[in-house]
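Removed: one protein chain of the complex. Kept in place: all other protein chains.
A, B and C are the chain letters, set down in written order, and residue numbers restart from 1 in every chain.
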Amino acid sequence: MQSHEASVDMKRLIEDWVHLHGRTRDQLLPLLHAIQEEVGFIDDAAVPLIAQALNLSRADVHGVVTFYHDFRRMPAGRHVVKLCRAESCQARGGAAIEVAAAQRLGVPMGATRRDGQVTLEPVYCLGLCAVGPNALVDGRPVARIDAAAIERIAQEVAA
Amino acid sequence: MSDENDVMSTEDRLIYMANQIARNVTALGKDEAVVMTANHIRDFWDPAMKRRIAALAASRREALLPIAAAAIDRISAP
Amino acid sequence: MTFTRETDHGTPPAIATGRSVTLTIDGETVTMPEGTSIMRAASLTGCSIPKLCATDNVESFGSCRLCLVEVEGRSGYPASCTTPIADGMVVRTQSERLKQLRRGVMELYISDHPLDCLTCPANGDCELQEQAGAVGLREVRYGYDGATNMGQAKDQSNPYFDFDPSKCIVCSRCVRACDEVQGTFALTIEGRGFDSKVSPSQGQDFLSSECVSCGACVQACPTATLTEKKVVEIGTPDRAVVTTCAYCGVGCTFRAEMRGEELVRMVPWKEGKANHGHSCVKGRFAWGYAQHRDRILQPMIRSSVEEPWREVSWEEAIAHTAGEFRRIQAKYGTRSIGGITSSRCTNEETFLVQKLIRQGFGNNNVDTCARVCHSPTGYGLKTTFGTSAGTQDFDSIAQADVILVIGANPTDGHPVFASRMKKRLREGAKLIVIDPRRIDLVQSPHVEAAHHLPLRPGTNVAMLTAMAHVTVTENLFDEAFIRERCDWEEFMDWAAFVAEPSRSPEAVEPLTGVMAQEVRAAARLYATGGNAAIYYGLGVTEHSQGSSTVMAIANLAMATGNIGREGVGVNPLRGQNNVQGACDMGSFPHEFSGYRHVSDDAVRASFEKAWGVALDAEPGLRIPNMLDAATDGTFKAIFIQGEDILQSDPNTHHVAAGLAAMECVVVQDLFLNETANYAHVFLPGSTFLEKDGTFTNAERRIQRVRKVMAPLNGYGDWEIVQLVAQAMGLDWSYSHPSQIMDEIAALTPTFAGVHYDRLDAEGSLQWPANDAAPHGTPTMHIDGFVRGKGKFVVTDYVPTDEKTGPRFPLLLTTGRILSQYNVGAQTRRTANEAWHREDRLEIHPADAENRGIADGDWVSLKSRAGETSLRALITERVAPGVVYTTFHHPDTQANVITTDYSDWATNCPEYKVTAVQVMRSNGPSDWQRDYAAQARHSRRIAPLEAAE
Partner (left out) sequence: MKPGQKSKIYVSRDMASVALGADEVAQAFAAAGCEVVRTGSRGLFSIEPLVEVEQDGARVGFGPVGPHDVAAVLDGSHGARLGDVAALPFLAGQQRFTFARCGVIDPLDPEDYAAHGGWRGLDAARGMAPQAVVDAVKASGLRGRGGAGFPTGIKWQTVLDAASDAKFIVCNADEGDSGTFADRMLMEGDPYCLIEGMAIAGHAVGAGHGYVYIRSEYPFAIATMREAIERSAERIAPFTLEVRVGAGAYVCGEETALLDSIEGKRGQVRAKPPLPALAGLFGQPTVINNVLSLAAVPFILAEGAEAYAAVGFGRSRGTMPVQLAGNVKHGGLYEIGFGITLGELVNDIGGGTASGRPVRAVQVGGPLGAYFPPAMFDLPFDYEAFAQAGGLIGHAGITVFDDRVDMAHMARFAMEFCSVESCGKCTPCRIGSTRGVEIMDRIIAARDTQPVVAEGVEGGLARALHSRSPARIDAGLEAQTALLRDLCDTMKYGSLCALGGFTPYPVLSALDHFSEDFGALAPAKEAAE
């Protein structure tokens, strides 16, 4: 499984983090968030190090990583567009926007474009339900998405 | 099979065993240690071993710790 | 016993509160302990509620939703597994509405399950199939074209069981069993929702995952998802016999499940009081050796070890053996022969071997392999408490608040008990580990020691005395307990001794290498943390101060009042299945059964009366003394039952020389073991599956071994000993081992109440079992010590003479590993080789780097006693300056390295401390190559002559 050793940096990252925040089991999600923030994804090779640091089994960590949709096991595209699919956005034409966005960005929902430039992901509600359809573009909220907004997003992620 | 340079002879081993018992009970004080060592040898050693250590207590007394030697005397005493 | 599945009450028993609750279930009024689930209450009442995710060895989970019931006055349909009973509750477990709901759930299950019942290995033994019928499912309306989890690849990596995820119903029973019962946490659910699937570690195959192959998941699986390969191969069993495992001293009870005369699987039995339905990779799976082609089934003799073996009839072999013993005794004297009993054989067999020696040989030259493992336990606990055994039952650990593990590695050596220990630790008990190595307990998933004291090998006494120093000087001792239960004057002497500044943690820090502050903290925790229990193993006994260490442990327990109730005590973890029993049965040269000295005239008279001969009042020879006497020419013949002293005893060269010097070495064993290379007579042994008898485990629990199949070699071992005895002129006429136990009971006060009918009725008995304790004794020394007053013994730290120096700068310590057992004679002949194919030398990275050793390199390991080669495993589990290996493989022969130093009181060898040097090498040493050639030469067998 661990054909490639987790990099020393990962070990350092985890050690430093644990040193600051403690090594009880409840630190698992915060640690995973921190790693994803730093590295962009949770490498399978990091799982044994995380398990060791928090006194868990590899299975424990794997189960948690795969349960939560936020945690990626592979790097995302350089830009991430999260488009809301929930009811309030649907009530405001979200379904059509979803189709248009996938088409304009050139990547189906839930995938990363082949050139690695953009990942299009569903999100279920951003709490902006009176001003939909909504999206998070690289973490920045965008409301009332229409054709023009999709075009702006497409330009933005081309960079 | 190969060399046994580091294996004790039976006689050496008997002396070693008696001394080892004595060393481990020395902390009890000499009188009690002698009794303990004697009792131990009496209770756990086979007759041939007892006979041999008694003989060794005469022939190689210098190899025995005083407590061990005294204990063996005690067993041998009628 | 015919094949009936054990009743599964769905949820574990309630935690006892002493209160009970009365309710109505399906119109019947029942009273049950508070906290019981509705499901369990219903099951105990005799009405079974459909269920799939519930099983009574793990906590309720509430996921399958088949067990919904109606409770009057409550809305909805609570799950009966997760809903506790309440006073006045009115429960209906059956109604049209419930049927409809249950069918609805089952219809969903089957919509994602293959329809191959008829060809499925679990057909007829599948809870899903059974429950589908029970809820009356008649059709699945969801269709064929929907999403399913079928068609996933099977994982067949584990040598004993297959994992077929297509058949999984995601009930999580396997995951929960791995977590709650085994405590390994090797399984999880990967993903979520419809995509949830069982995943070993990180979605790996079982063999490369963290799985330790204990079998708990296989046992928990309600479908064919996890299935023993043997079930696939042979089919489902049709009968079962309850018996006791023949591996370690835990003494797990198993159902040997048979199909015809073939053993299909060993399933741990829930009623087993030592294991409560749990198992490890050895007991559950590694029984294939019993049918291994290496087994010798025909007796063999030869006049010299240079000759090939000659197969002979049983008659000839027995007559030859008896003749040789008599001849040699006539020539060299009564005391020129002796024997060794086996800790792997039954109590009855052990008793017979020592009886053969005392009654038939007319001497006390009997010893047992406990000589090389737990003889200091016998000496130390007898001296301090008055009886040579652990004080607790295993269940006691559930009451412990502080657990001190010293010189033991339970997760490898006693895995089923280790699971209980880990469970208690997860519940919050604190752990102190005193061990040179960072054993798994020090840190493994969800378990972490509060203190690990990685002491230098050989300094146990100094360490324990330092802890006693803290206890005494910081006034942490239990004065009331000591005054009531011990001799106060002796305590005061001892207290003065340990309180000397030279015995403080600070003073001994240079010796032990452990920071004084840690020692003080550990001592305080042990003395003040509530119920404190000590568990120890061979890391305590196998030292030149083994007996002192045992007594130092006893002192500490008495000083803190941690003895005589549940949750505390001093508990030796016995190595082999019947070490306790072998010792109980009078296998030592100075003792009759029940630990009574041969010089005791009254005791001796009772045996003389029963056996009709005069018995020797002098102690006989211990194993090392026998070997010395052999090289001296005064000891000429030996009967060795079920032991491989050449591999297991220290200083192999010396053992070999002793054996080679004898005129007749008789080995009785399953296989041509290493000792048999020096034997003149080989008597094939029988396995535990092939005979009746009893084993006594580490908690003094006497349990039945039941004959599952006919002995392949023709006789149970007890019958073979009887044949030899008869040939020597003794008038033995046992027709069943129960008669032997009756004789034991008649002659041994602590066993007076032990009879087979009692064992069958009560499942097991813990000695003492007699008129004073008719149901046995789970906890000893409750009202007072067996010897009267507990005895504090001054334990001076006398360092070993085995010293490191320029030639041998490292300290070697040895031990065992989970998948292998002892000399490996059994486990090496099973698929357990998948986990541990060779002994490796653990070495710290710093020591490895100094020597230019890389992981996996061949290294030579050399002591003043000998040299061998093996491959290196670089790990921080061992401290710098310490190396470690196992002794499971004869190719390595770790005991070529160990020396003839031994415990001062019992001669238990000092396996745990050998000064060594480690260097890179090119492969096996010359000695190993010579030995392998010699072994091959010695094992030649000439076929049985046709004319016979």
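We adopt the following convention: contacts are C-beta pairs under 8 Å (C-beta built on N, C-alpha and C of every residue); 3 or more make two chains touch, one makes a residue touch a chain.
No experiment lies behind these values; they were computed from the predicted model shown.
Under the touch definition stated at the start, the shown chains contacted by the missing one in the entire complex are A, C.
In the complete assembly, the contact with the undisplayed chain comes from C:65, out of C:9, C:65 or C:414.
Considering C:23, C:58 or C:79, the position touching the chain not shown turns out to be C:79 (whole complex).
The residue from A:12, A:69, A:104 or A:152 that touches the chain not shown here is A:69.
Listed for subunit A, the residues touching the missing chain in the whole complex are 24-30, 32-33, 54, 56, 63-64, 67-71, 84, 86-92, 122-132, 134, 136, 139, 141-144.
Those residues of subunit C that touch the chain absent from the view are 60-65, 68, 76-77, 79, 81-84, 97, 100-101, 104-105, 107-112, 115, 117, 132-133, 136-147, 169-170, 172, 188-189, 191-196.
Just so it is clear, only the chains that are shown with their structure count from here on.
Chain centres here are Cα averages; for subunit A and subunit C they lie 49 Å apart. On subunit B, the positions that touch subunit C within their shared complex are 1-4, 6-8, 10, 13, 17, 20-21, 23-28, 40, 43-49. If you check the complex, the residues on subunit A that touch subunit C are 1, 25, 44, 47, 51, 55-63, 66-67.
Of all residues in subunit C, only 335, 364-365, 497, 544-545, 548, 589-590, 597, 599, 618-622, 625, 628-629, 631-632, 634, 651, 653-654, 656-657, 794, 796, 798, 864-866, 899-900, 904-907, 927, 930-931 touch subunit B in the complex they form.
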